[in-house]
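Dropping the structure in here first, questions after.
Omission of a single protein chain aside, the complex is shown with its protein chains in their original locations.
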Amino acid sequence: MNRLYINQDYCKGCLICVDVCPKHAIGASDRLNSKGYILPDEIDMSECSGCMLCEMVCPDFAIAVETDEEAYRHGGET
Amino acid sequence: MGGDRRYEIRIAGFGGQGVITVGKILGTAFSVFEGKNSVNTQSYGPESRGGACKSEVVVSDGQINYPYVRKADVLVALSCLAFETYIPDLKKDGILLVDSRSITDIPEQDQYRVYRVPTAEIASETGGVKYQNIVALGALYYLIRDHLEESSLREAIKENLPPETRDVNMAAFTKGIQYVKDHYQALGTREKSHGQGI
Amino acid sequence: MGKESEKHLLSPGVYYLQGSQACTEGAITAGCRVYAGYPITPASEVMEHAALRLPQVGGRFIQMEDEISSASVLLGASWAGAKAMTATSSPGFSLMQEVISFAIMTETPLVIVDVQRPGPGQGYITTSQEDVMQARWGHHGEGSIIALSPASVQEMYDFTIEAFNLAETWRSPVLVMAEETVAHMREPLTIPPQNQIEILTRKKPQDLGIPPHSFLPYGHDIVPPMANWGEGYNVNHVSLVHHEDGNVTKYDRKTHFDSVLRIKQKIEGNVDHISRIETRFMKDCRHVVICYGSVSRTAVEAVMEARRECGIDVGFLRLVTLWPFPETKLREVVDNVDTVFVPEINLGMMKHPITEALRDRCKRIVSIPTLGCLHSPEMILSKIYEVAK
Partner (left out) sequence: MKRHPMLKYLKEKGPAGPRMPTIMCPGCGAGQVLNYTLHAVDDILREDGIKKEEVVFISGVGCSSRLTSHYLEFDSGWTIHGRALPIATGALLANPSLKIIVFTGDGDAMAIGGNHFIHTCRRNLNVTILCINNGLYGMTGGQVAPTTPAGIATTTTPYGNIEEAFDICKMAETAGASYVARWTTAHPRQTIKSIKQGVRKRGSAVIEILSQCPVHKKASAVDMLRELKATTVSIKKTSCQPKGKTPIGVFCDKNKPEWTEKYQEIITQHSSRENR
C-alpha cells in the first residue's frame, strides 16, 4: 500500500492536495503544525493509485507519496 | 523638562494574525476617544503571511519624541517566535499576555506578570481563528483598564473594522475580557505574579 | 477618520491617521486634483488613499504602468493647469529622475513624495534616509531642487501643503523626502480651519496684465509667470536650452549660461526664504546634534536625556529643509563647538554639506550611521557619552 509523507515545517495547510486527490485517499487531519496550519493525512491509502497529482500541485513541496515499488526498491518497510 | 511619561505596549505575532490591526485600534482608542497623545508604529517583513510582525503603541499625556517602544510596559505575544524575540524588552513588573496554545514554556520568574489566554480557541468558538487578535485585545483591555475606558476600545473597533463583522468582533472582544475576569479573579492592579493561571 | 469626511476636505479637528494618509490629505488641502502613482512598498498607502479621496473632491486619480509614466503624468497635468503629485519609494524615485530634470528646465511645478527605503537595489522595505543625495544630484544636469524632510504625521500633512506652495511659488519640482517610519506611523493630526491654511498658486500672465502675444514663458522675472494650456497663450514647453520666449533655434552661449544660471539661482539664491531649521538648547552649547526627518525624534530624546542625566551641554539642530542647503543659517547658530554629531539612516550623506558649512566652526564632525531602522536613543547617547564624558 502506498505511503503518504508530509513535511510538517513546509506545509501551509492549503489542502489543495486533498482536493485534487481523485481517490480521496488523503484528507485534512486535526493536527496543526507550529504555525497553526492544518496538516493533511492518510485516510485510505489502499485507494491511492500512485498518480502523484498531490506531489505535482503542492505549492510548497511538502508532500510525497511512496509507492510500493519505490518502498521495495529502497528496502524500506512496505 | 525630560521626555514626558510614556506607557508602552507591544503586540507581536506573525503576519496574518491581525497584529497590526490591534495596534491601530489601540492607538485610535487612546488618541481619538481618550484624547491622549499616542504613536502607533508597525514593523513587518516582506511576507504578508507567516513572517514576524509587530505593532506598538506608545501613549503619553505630553509630547512623544522617540516613536518606538524603549522598554515595554505590556507585551502581547501571539506566537512563540514573538515571545522569544521580545521578552527581553519587557519592563520589570510588566504585563505579559500570551496565546496559551502557541506559547507553552514560560520560565518561572517574578520579573513580570504572566496571563495565558487561549485566544485562538476562543476565537474559533466565536467566529473563526482570524478573530484571535480581537480576543487578545479584549484580554489586554482588562489587564490595562486603569489606562482607558472599555467604551473607547469598542468605539475604536467600530471605527477600524468593517460593519459586516462588527457583531462577531464585539463578541470576540467581550469573550477576551470575560476570560481574564474568570481566570484571574484575585487580580489586583499591583498583584505579584502568581504564575499558572489555568 | 470619520465618515463625514467622505465627500470633501477633512473638516477641522483632530484625526488619528497614518502618515501616508495625512500626506494625501495635505495634497488635497493644497488643491492637488491630479494624482498618478504605481504600487511600491512602503509608499502604496499614499496612492491607495488618493484613489479613494481624489474623486470625492472632484479630482482624478490614475494608477500608471510604472514610475516613469507616473511622473510624466505630473508634467502634463501641471501644464494643463492642475496641481499634481505622485508618491513612490527609492527604486521608483530613481526612475523619476529624468522627469525631475525635465521639470527643472521647463520650470514645472509638481510634487514628488519619496517614502525612502533601504538600497541599493532591492535593498529592503523598512525605513531609510539613503536618497537624500539623489534628491539633490539624481537628475542629470545643472539646476537645483527643493526638498523637505517630515518627521511626523502632522508634518506629512503640513509639509505636503508647503511643498505645493513652494512648487507654485518658485515654478519648480519639490520633493517631500519622507521615510517608511513616518509614512506608516499613526499619530494625532490636527486639521486647522481652511481659511487659516495658506494656499499659494502660480503667478499667471493674466494677473500681471501680460497678453498672449507679449508673453515670455521663461521671461519677465526670475520666477516667470506661468500660462496654462487651454488659456489661449500658445505655450510651447521645451527643455532644450531656450531663450525667454522659448525659441530654441538661435543658440548662443550667453543665453545658455544665463538661463540655466537663473533657474539654479532662483532656488539657491533664495535659500533663506525657502529653507528652515529648528534649534533647541543651542545657547553656547559645547556639542550639537544635527539631524533631519525621523532621526530628529530620537535625537531630541537623546539630547534631553544627556542634558538631564549627565549635564552634558549638547544642543539640537534639525534640518527641516534639506535642499537648498541652509549653510548660512547653520553658521549663524553653530560657533566654536567641540563636536558636531550627525546621526543619519545612511552611511553619512548630509554629513558632507554640514562638514563644508561648519569646517571652521567645530573641532570634529562625528557621523552616527545606521541602516534600515531608526536609531534608538541609546545609539546616539553612547556616542555623545564617548566624546563628552
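Letters A, B and C mark the chains in the order given here, with residues in each chain numbered from 1 onward.
In this section, a residue touches a chain if its C-beta (ideal position, glycine included) is under 8 Å from a C-beta of that chain, and two chains touch if they have at least 3 such contacts.
Everything quoted here is computed from the prediction, not taken from an experiment.
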Contacts of the hidden chain among displayed chains
A, B, C
Which one, C:63, C:239 or C:355, makes contact with the chain that was left out?
C:63
Missing-chain contact among C:27, C:47 or C:357 belongs to C:47
Which positions on subunit B touch the chain that was left off?
16, 46-51
Since one chain has been left out of the picture, which residues of subunit A touch it in the full complex?
3, 5, 7, 9-16, 19-20, 37, 53, 55-66, 70
Quickly run down the residues of subunit C that touch the omitted chain.
37-41, 44, 47-48, 51-52, 55, 61, 63, 65-67, 91, 122
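The rule is short, and it goes like this: only the chains that are shown with their structure count from here on.
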Where the CA atoms of subunit A average out and where those of subunit C average out, how many Å apart are those spots?
56
Could you grab the centroid distance between subunit B and subunit C? Build each centroid from C-alpha atoms only and quote it in angstrom.
36
Check: subunit C positions touching at least 2 other chains come out as none
Residue ranges of subunit A touching subunit B (in the complex, touch as defined)
12, 34-36
Contact footprint of subunit C on subunit B as seen in their complex
1-3, 24, 27-28, 31-32, 37-43, 46, 64-68, 70, 159
Where on subunit C is subunit B touching in the complex?
2, 14-16, 41, 125-126, 181, 184-188, 294, 297-298, 300-301, 304-305, 308, 374, 376-377
